[in-house]
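Showing chain A:
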Amino acid sequence: MTDRQIMTGDEIRRAIVRISHEIVEKQAGTQGLALVGIQRRGVPLARRIADAIEEHEGVRLPVGALDITFYRDDLSLVAQQPIVKGTDLPFDLNGTTVVLVDDVLYTGRTIRAAMDALIDFGRPRAIRLAVLIDRGHRELPIRADHVGKNVPTSREEIVKVHVEEVDGREEVSIGRQLRAGEAASADQA
Partner candidate 1 sequence: MSSQSVTSGRAKAAGPSVGEVLERFELQKAWLVDPVSGREGTGEIVVTDGILESVVWLEGEEAKGVDDKGVIVAPGFFDLHAHFREPGFEDAETVATGSAAAAHGGYTTVALMPNTSPTLDEPGVLERIRSAARAGGSPVEVLAFGAVSAGRAGEQLSAMGELADAGVIGYSDDGAPVRSPKLLRSALLYAGMLGLPVVDHAEDLELTAAAEANEGYVASVLGLAGWPAAAEVNAVSRDLAVLADARRDEPHARLHLTHLSTAASLDLVRRAKAVGLPVTCDVTPHHLALTDEWIAGARRWSWEALSAEGSSRDPWADGALTAWPYNTSLRVNPPLRTPVDAAACLAALLDGTASAVVTDHAPHTVVDKKVEFGAASNGISGIETALGLLLALVDAGRLPLARAIAALTTGPASILAAWPAVAATPAARKRGLTEGAAADLVVFDRADRWAVTEESLRSRGKNSPLIGRELSGRVLLTIAGGRLAYEDPEVGDG
Partner candidate 2 sequence: MSVKTEAGAAHAAGSAPTQEVVWHHRHLLDVDVLTWPEIELIMRTTDEMKGILARPIRKVPALNGRRVTTLFYEASTRTRVSFETAARNLSADVVSVSTATSSVTKGESLVDTIRTLEALGAEILVMRHSVSGAPYLAAEIFGGHVLNGGDGWHAHPTQALLDLYTMRQHLPGGDLRGRKVAIVGDILHSRVARSNVWSLTAAGADLWLCGPATLLRGMDRWATAWSGGSVPGHGRFHVTSDVDAAVRDADVVMALRIQRERMQGGLLPSLREYAARFGLNTERVSLAKPEAIVMHPGPMNEGVEISPDVATSGRAVITEQVANGVAVRMALLYLLAGAHEAAGEHEVGHEVGHAHEGPHAPEATR
């Protein structure tokens, strides 16, 4: 089953840059901002956004990683991915505006879990959401503040984001069934 490429490496790069500008624009600066990537692929994306912001604003924002394994509403995934790539929040959450970063926004459940997790660690001033791909089919009232690309999909399709840091290549593609054990964005939610 061949997958259809919908973003090349260059397109990903440009989207990241645009998102990084939008984030700063919305905040009217970099004061009080922090980026938190959602495991797994949201983390390198968050880092890249921070890199881009550093380049055009000269400020290095704090970057964290958030593992939402224990906040999912669906324990049946435990067997396939019992654990956990870890949570690392090297800054004080209280009063900070946190921009959650994830690769794909689908039903919204991952983001709900991420917000629950974040709030257990402290009381952010605000939470925003930046995603590389919004594929629709929301099951919860959640929307992204910043979107790299809107991609209408059907439920049988799978959006696969590949990043250098995890997969060794850069592209976004759409395919059909996810094979058992495939490491692509299986945590699409």
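Candidates were picked such that all candidates are chains of the complex that A comes from, given by their letters.
Going forward, a contact is a pair of C-beta atoms (placed from the backbone, for glycine too) under 8 Å apart; a residue touches a chain by one contact, two chains touch by 3 or more; residues count from 1.
This structure is a prediction, so every number in the text was calculated from the model and none was measured.
What touches chain A in this complex, out of the candidates 1 or 2, is 2. Those residues of chain A lying in contact with candidate 2 across their complex are 39-40, 43, 65, 67, 69-73, 75-92, 116-117, 120-122, 165-166.
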